[in-house]
Each structure stands twice: as structure tokens, then as C-alpha cells.
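All protein chains but one are shown at their positions in the complex.
Should a chain be cited, it is by its letter among A, B and C, assigned in written order, with residues numbered from 1 in that chain.
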Amino acid sequence: MTVKTDIGTTTPDRITVRGKNISTEILGQFDFVDMIWWTTFARMPEQREKNMANLVLVMATDHGLTPSAISARLTYLGAPEALQGAVAAGLLGAGSVFLGSAQNVTEMLVRGAAPLTDEASDAQVRECARALVQEFRDARRPLSGVGHPIHIDGDPRIPTLAAVSRDNGYYGRHWRLMEAIAVVLREDFGRPLPLNAAGGVGAIFAEMGLDPLLARGLGLIGRSAGLVAHILEERESPTGQQIWDLVLAQDPRNALPVRQGARRA
Amino acid sequence: MTVKTDIGTTTPDRITVRGKNISTEILGQFDFVDMIWWTTFARMPEQREKNMANLVLVMATDHGLTPSAISARLTYLGAPEALQGAVAAGLLGAGSVFLGSAQNVTEMLVRGAAPLTDEASDAQVRECARALVQEFRDARRPLSGVGHPIHIDGDPRIPTLAAVSRDNGYYGRHWRLMEAIAVVLREDFGRPLPLNAAGGVGAIFAEMGLDPLLARGLGLIGRSAGLVAHILEERESPTGQQIWDLVLAQDPRNALPVRQGARRA
Amino acid sequence: MTVKTDIGTTTPDRITVRGKNISTEILGQFDFVDMIWWTTFARMPEQREKNMANLVLVMATDHGLTPSAISARLTYLGAPEALQGAVAAGLLGAGSVFLGSAQNVTEMLVRGAAPLTDEASDAQVRECARALVQEFRDARRPLSGVGHPIHIDGDPRIPTLAAVSRDNGYYGRHWRLMEAIAVVLREDFGRPLPLNAAGGVGAIFAEMGLDPLLARGLGLIGRSAGLVAHILEERESPTGQQIWDLVLAQDPRNALPVRQGARRA
Partner (left out) sequence: MTVKTDIGTTTPDRITVRGKNISTEILGQFDFVDMIWWTTFARMPEQREKNMANLVLVMATDHGLTPSAISARLTYLGAPEALQGAVAAGLLGAGSVFLGSAQNVTEMLVRGAAPLTDEASDAQVRECARALVQEFRDARRPLSGVGHPIHIDGDPRIPTLAAVSRDNGYYGRHWRLMEAIAVVLREDFGRPLPLNAAGGVGAIFAEMGLDPLLARGLGLIGRSAGLVAHILEERESPTGQQIWDLVLAQDPRNALPVRQGARRA
């Protein structure tokens, strides 16, 4: 029976992470991305890996009132003493449809691009894309990485993701396959579904040769930062009660009272 | 070093809960409330305790689109493969403000009613209430159990909770103190804050002599049932995307696209 | 844009659940299983449905130190002020491998038993089981409902689940198919994997014609009760620190201090 981790060990006077002494070799010397790589891979990131990791973490950090930010704010409304609960509630939506779907894209692209080289012709890439789309349609499985409820004519972040990938030497067959999938969907299947953020992040992870699970993982890390920012704002400028009221007001069977000022003791 | 529980033990061919064999003495013989009591207290509930437990569980089961139901639905939107995550997200708001606050009320009433007997005069009860309100105001701590953002003139469930409590022999000094607190707030402090559900549930738990933590606990059990119902409905009649759209639409800096039909592959 | 639920509506003086007034028609009159049925299906359960619901809820209530109970206790160690977080942490493990897997079994049995009637011969049922096992093996998908890390020679709860199902008129082709799957695995494939609890619960849900998602849902409701009991015991007889110490002690690279009494301020 063995229960052990190679990530870290602890004694009363020494904590090690992947063999390094945290006090003398890590703290004050590693930045956060170094630490993510060191903890996960037992090696330091190359500079271009750091660039990409920061890109993905920055993107995953929440922007506006996404479902995860709304869930976190509504959770905080009921339990303001437990920030960790509000953050956890926001992260739990990072599944197969939002955020977590970068994992599915990475898996799809690694497998789908296996017959290709980075020097494949456009026609070869497109053929590969067509086969992949057909396979998902035949299996009635949803394709991840394309389509977005708001950015319906193209996610504005995708060109930047592609450019940064190119600058760092990570624009190859996986990115090309992902972009070809959107072309094939539009031209061959009449489905205008441009790449979404998960499509871009999945392409990046596939190019970098990283574990697909880490695509979801970095998404969770970045998103947790956005959720913390939302809760700090929520505490100063609450929206939770208004969101609740707003939702109730959509159904005429509900009725809200006329409130006059604060109603709590 | 001891790590053990008296709740249950397991061997390859025998599972016991509080000493009873689950296969021959429990399954098919206990109902759920029996099992809650047996697991928690190692004894069966009296009939009147069962009546009250069912009352509290039924009340905690969600009704309309509360913050916890909205959080659960928004979580399901992103991760439909993980019902447990949606339910967990909904439960995480059961803190000091909503649902979980029954725990705080129970603690307050047990402590506050200590000088009283069930036969205390109304004046004595009211004096006790006044001291308690004053104490919370002096400490600038919020009073739990009174006030509700919607039921501002009185929670319609309270009279029924009180009546069922009376029928089962659980209407004594704690209930009286709780009701006196609302009277004192209105008459002596000019704060018309009637009892809310947590006030009623807290009074019940205090009367029953049960652990205040269980007040929060039964709330979580009941609420989980309501959340499951909401997710089953959400799967058939989705509201998550509309709630997201609705929230975004409140701020003119956001803009939604004109969508035509489904936009996913 | 419609955001509404048929589960419940609220106004300042009236709360309804599926059209019934909670104060005058539900509280004090429904027990918890009635409320689950009413909230979920807008109808009352038949007596035999209640029997089965109680059976499943009782079984899902935790017994000993399962992974979900251990997670909940370790979470409570860090955040004792937030019971809801400990319960949520315990529920989050109810996925495809444990507890949640009853959902997968229900889906498998409903689909697999479609060609059968309750009067099918044993040979027909077995043939159907063989086809199903073969299908999962060909697709390299894990079969849910069989095998358990502890009850390796047969889960002691299964005979009781089957007997109660029979008594209530819910022992038909789905139960028979589930039991045949274990026979086929052992006799035809040399894999002695008896039914586990998820197998029994899945068979029950398939027999009852209930939504497979509810199989996971009732599991969550029942389990939440077990987790609450574990946390109440944890508060009185803590195990969290010892579990942590025990895990660390498995790896000789870790070292624990000799502690003398309490070490917190």
C-alpha cells in the first residue's frame, strides 16, 4: 500500500516541492507560472511556454457577468463569510460546455491531427477537418471549440490568440485543423460556427503538447482570479439581490414588494 | 492515533450503521427520516420528531427561482454532465444569510431563552427579547431570523410552522421569544421586520433541543431535493442562457447579438 | 425571452409549489418524499413509489468512512464555519464511478432491456446481457453497476434491494438483465464482478420508469444526510487531523513532530 506524492514532502523544519527546498530555492525566486510548471512537470517553463501560459491564464480570468460570475455572486449573497464557497460555485460550471471544453478540444485536435504534419497542404488539413466533422455528426456528438452564444460572427479574441501562438512558434497543424473545422462547417455543412475561446485554447494546448486535462486546469486557475475580483466588487456594489429580483420579475406569477430602504435588522 | 466513526463500519459481507446490519435491520424497514435520526443520534425518532423533521425538510426544499436555484441552473449550463456540481453550487449559498441562518437563530434562542421557562409571562419574554435585540445592536451584529427581501409584511409560512409546532408540543419559550423579538423590533425600535423562515426553523430546533448545526444540516438536505427538481426542469426547459442574457441586458455597455435558432454544432 | 419555472412562484404573501399554496396545502401535510415527488413530478407518489424512494434514500445515506465522508471531514477541518462547504465537498465525488453511477446503470438498463418483456425467458435475458457486455467491451467503456473495491464477493445490500423491489412490484426485466450481466461476466468472460449498490439502484429506477438523472439526484439527497451526520460527529470526535497525519506517515520522506497537547492559540 503506497500513498505518496512526488509533488511535495514536509517535515517540521523543511518543505520541499519536487525536490527543491521551498524556503531557500523557490520562494522569492519563482513566479507563479514557474511554480505551476515546477509543481506539475518538475521542470521550469521555457520563456515561450510562459508566454503562452500567461496568455491562457489571462483569457480565462473572467470578464463580464458570465454564468460563473453570476453564480459566485448569488452564492456570496447567502454566505458572505465563505469566499471559498462563492469561488467554488463559480468554478463548478467549468464543464464540457464552457471553459472546461478546452480539454475536449485539445483531445480532439491531438487525435484528429495525428495523420498530419505541420507542413501538410491546406487541402490535406481541410480533408482531415471534414473527416472529423463527419465523425462527430455521425456519432451525434457535439463539436467543441466552435460557436458562442454572443460572439456569433467570430470571437474577437481568436485573431490575437493565433498571432501570439505564431510569435511563439506554436502555430502548426493543430491550429490549422481547428481553423479548417470552422471553414468546413460553414462551407460544406452550411453551419456558420466560428471558433470560440475554447477552440483557440485547445489549439494552443495541442500545439504545446501539453496534457489536455491541464487545459481545463489552467482555465480553472485563471477563472478563480476573475471570480475573486467579482466578489470584491460584489461586496462594495451588490448585484445579487437585483439579479434575483430581475429573474423573478420575468414571470408574472411572481410579484415583488415595494421596498423602502434596507430591510434587514 | 484513532480514526474511526461510530456511524458505520464495513466488511466485505456486512455493512453496519450504528450497530445495525443495514441489509437485515434497516433497508426496507426505515424511512428516510428514521435513517437521518438513526445515523445522527443512534436512536429512532419519536413520531412528533418525525413530523417536525418532515416539516423542516419540506420547507427547505426549494420553491421558485431562489439564488440557490439560479446558481444551480447556471452551473448546469456549463457542466450538464455533472449534476453533483450543480447541486453543490446551489448548496454553497446556504450560509449565514440564507438557509444556513437557521443555525444562528437556534443558537441565539437557546442562549437567549435560558433565563425563561415555558410558563414565563409575556412581559418576561418580552423583556428577554428586548435585552437580546439590544445586545445585538450594541455589538453591531445582524439579527438572524427576521426580515426577508420579498415577504416584507410577514412570511406566509410562519403561522403554519407555529401551528404545527403547537400541535406537536413544540411551542414554548423559544418560539415565544422569537415572536417577541419581532414585536420588540417593531414597537420599541421602529423596525418592522417580521419573522422569516429561518426564524421559524430556528425556533423549532431550539424547542426540540436539537443541535443548532443540524438546523443548517436539515436545510441542506431539503434544499438538495429542490435543486434536483430544478435541474430536471432545466434540462427540459432551459433558462440558463436566458438568465445570462437578461443580466447582461441590464447594462447598456453590453450588447447581445440577434440570434436565429440554435448556434451550436 | 422567458425565464420561469413551474416548480414555484412567490409573492409577498403567498408561496406556491406546483400550484399548491405551501402554507395551507403542503406544510404539515406532506412528508419529505411527498414533497420530492410533488416538486419534481407535480403529482403525489403512490405508496409503492414512496417505499422505493425511502429505500434508495436510506441506502445513499452514508455509512462508514467513504471517500465522500473523508472529504467532508477534511473540508470541515479547514472551514468549520461553513457546513455547506463540507457537505458540498462530499457530494462532489458523486460522479461516474461512485453514487452518480446509478444514473449510468439506469440508462444502460433502459436501453438494453428495450427488446425484452418482463415475461422473457431466462435465456433471452441472458442473451441480451451478453450482447450488452460485448458492446461495452468492444467500445472499451467501463460497465457500471458491477464490482466494488470492498464487497468483492457480492454486495450484502443487493438481496434486500431485490426483495423489496419484488414486494413492491418492481422486479422485472431490468432487474433480471442487471443480474444476468453479472452472471455473464462471471461465466462467459471469467470476470467475477457481482452487482454493486449502483447496479441495484439503477435496476430499481429502470423498473420504476423514472428519469435516470433522478437516480443520481436521490443519491445526492440521501448522501447529504449522511454527510451532515459525519460532520456532527467530526465536531465532537475529530478525525481530520489524524487522517492528514496518517496519509503523510505513509511516505518516509515526510516526518511529523512529536506533539504534546493542543498547539493552537
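We adopt the following convention: a contact is a pair of C-beta atoms (placed from the backbone, for glycine too) under 8 Å apart; a residue touches a chain by one contact, two chains touch by 3 or more.
These numbers were taken from a predicted model, which means no experiment stands behind them.
Chemist: Sort by label and list the shown chains the missing chain touches.
Modeler: The undisplayed chain, in the complete complex, is in contact with A, B, C.
Chemist: Taking the full complex into account, find the residue in C:S23, C:T40 or C:S68 that is in contact with the omitted chain.
Modeler: In the complete complex, the chain left out is touched by residue C:S68.
Chemist: Can you tell me which of C:M44, C:A79 or C:V183 touches the chain that was removed from the display?
Modeler: The single option touching the absent chain is C:A79.
Chemist: Need a quick check: the contact residues on chain A for the chain that isn't drawn.
Modeler: 1-17, 22-24, 26-28, 30-36, 39-40, 51, 53-55, 57-59, 61-65, 69, 82-85, 87-89, 91-95, 100, 103, 150-154, 156-157, 159-161, 163-164, 167, 211, 213-214, 216-218, 220-222, 224-226, 228-233, 235, 237, 239, 242-243, 245-246
Chemist: On chain B, where is the contact patch with the chain that was removed from view?
Modeler: 1-5, 9-12, 16, 79, 81-82, 84-85, 88, 247-248, 250-251, 253-257
Chemist: Give me the chain C residues in contact with the hidden chain, please.
Modeler: 64-68, 70-71, 74-82, 85-86, 88-89, 92-100, 136, 142-143, 146-153, 185, 191, 193, 240-248, 250-251, 254, 256-257, 259, 263-265
Note that in this section only the chains that are shown with their structure count from here on.
Chemist: Starting at chain A, what is the smallest number of hops through touching chains needed to reach chain C?
Modeler: Steps on the shortest route: 1.
Chemist: Based only on mean CA positions, could you tell me how far chain B sits from chain C in angstrom?
Modeler: Spacing between the chain centres: roughly 22 Å.
Chemist: Can you list the residues of chain A that touch 2 or more other chains?
Modeler: Counting only residues that touch two or more other chains, chain A contributes 79, 81-82, 85, 88, 92, 247-248, 250-251, 254, 256-257.
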